[in-house]
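All protein chains but one are shown in place.
After this line comes chain A, so read on.
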Amino acid sequence: MITEIAPADTKVKIVEPPRTPRGRGLRRRAWDEAPRWQIYLPLGIYLLFTLIPFYWILLFAVRPAGSTSLVPWPMTGEHFAKVWTERSFGTYFMNSVWTGVATLIMTTVVALIGGYALARFDFKGKRGFMLALLCSQFVPGALLLVPLFQIFAELQMINSLVSVVIAETVFQLPLSMILISGFIKNVPYSLEEAAWVDGCSRLRAFLTVVLPLLRPGLIAVGSFAFVHAWNHFLFALMFLSVQEKQTIPVGLNTLLSADSVDMGALAAGGIIAAVPVVIVFAFIQKWLITGFSSGAVKG
């Protein structure tokens, strides 16, 4: 399926691993000569480094308070129940979902529209606009907290999740737009023209011909936006001061900075924070690499 997405684009094909571990003939020989242990040994060591921290937090989340066992058995759900209700992680969770999804939609739509203009038109001020997009990458969001706070206070948006959605979207936009315009450039213009000849309007040609081909790229960009919004901490901390509006990272920070940290509750809260992004990640992992490599316009 991925092979069809970028026509005449051989590099995408390589992402699909051949079913035989040794590859086929000369095509893969150069890189295939690595002895197996040279792959599995460093990979195994790195996997330990990656997975032990995950195991650790899982362990504390499911074993009973006071236990010092290194095996997560017997299991208990007490920490989850406590965090979800007593520590309002249920509310935080819904707020985070709302923020994440709204940011995903807003970023993708605005970046798609703008990216199309950048990919398909030459217009006065385009270079200036592109330069502004790049420069905005150097603007430290954390350092704009105060003026942003003032703007949102002016707009009566403090303690509204909308403020966080706007702030996250704005800082996601430049890179998303650059990426998406790269994806669109990879779709041959002749495909669109053929649709016009068949009587499609520009919009219809875009929706029916270009959009389906952008799927891997849009998945990559959209999931980036979601994960960022889900994870980002500082905007939510600053703009949302009432508890029922706060998001999961802020809730975690509250647990973390308490005088005596309840490690079980903290770990359970961490698992709740991790589950959605890990699921999203598992689904998009493959598209992420295809998306980025087909978005890279070379030479």
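Please note the rule applied: a contact is a pair of C-beta atoms (placed from the backbone, for glycine too) under 8 Å apart; a residue touches a chain by one contact, two chains touch by 3 or more; residues count from 1.
The definition used in the following text is that contacts and distances are computed from a predicted model.
Match the chain absent from this complex view to the correct UniProt protein name in "siroheme decarboxylase", "Cytochrome c-type biogenesis protein CcmF", "Aspartate carbamoyltransferase" or "Sugar ABC transporter permease".
Looking only at the record, the undisplayed chain corresponds to "Sugar ABC transporter permease".
Looking at A:I158, A:L211 or A:A274, which residue reaches the missing chain?
From the options A:I158, A:L211 or A:A274, the contact with the absent chain belongs to A:A274.
In the full complex, which residues of chain A touch the absent chain?
Counting over the whole complex, chain A touches the hidden chain at residues 11-12, 14-15, 17-18, 21-23, 26-34, 36, 39-40, 42-43, 46-47, 49-54, 56-57, 60, 70, 110-111, 113-114, 116-123, 126-127, 129-130, 132, 134-148, 150-151, 166-167, 169-171, 173-174, 177-179, 181-182, 185, 188-190, 193, 196, 202, 227, 230-234, 238, 249, 252-253, 255-257, 261, 263, 266-267, 269-270, 273-274, 277-278, 280-282, 285-286, 288-293, 295-299.
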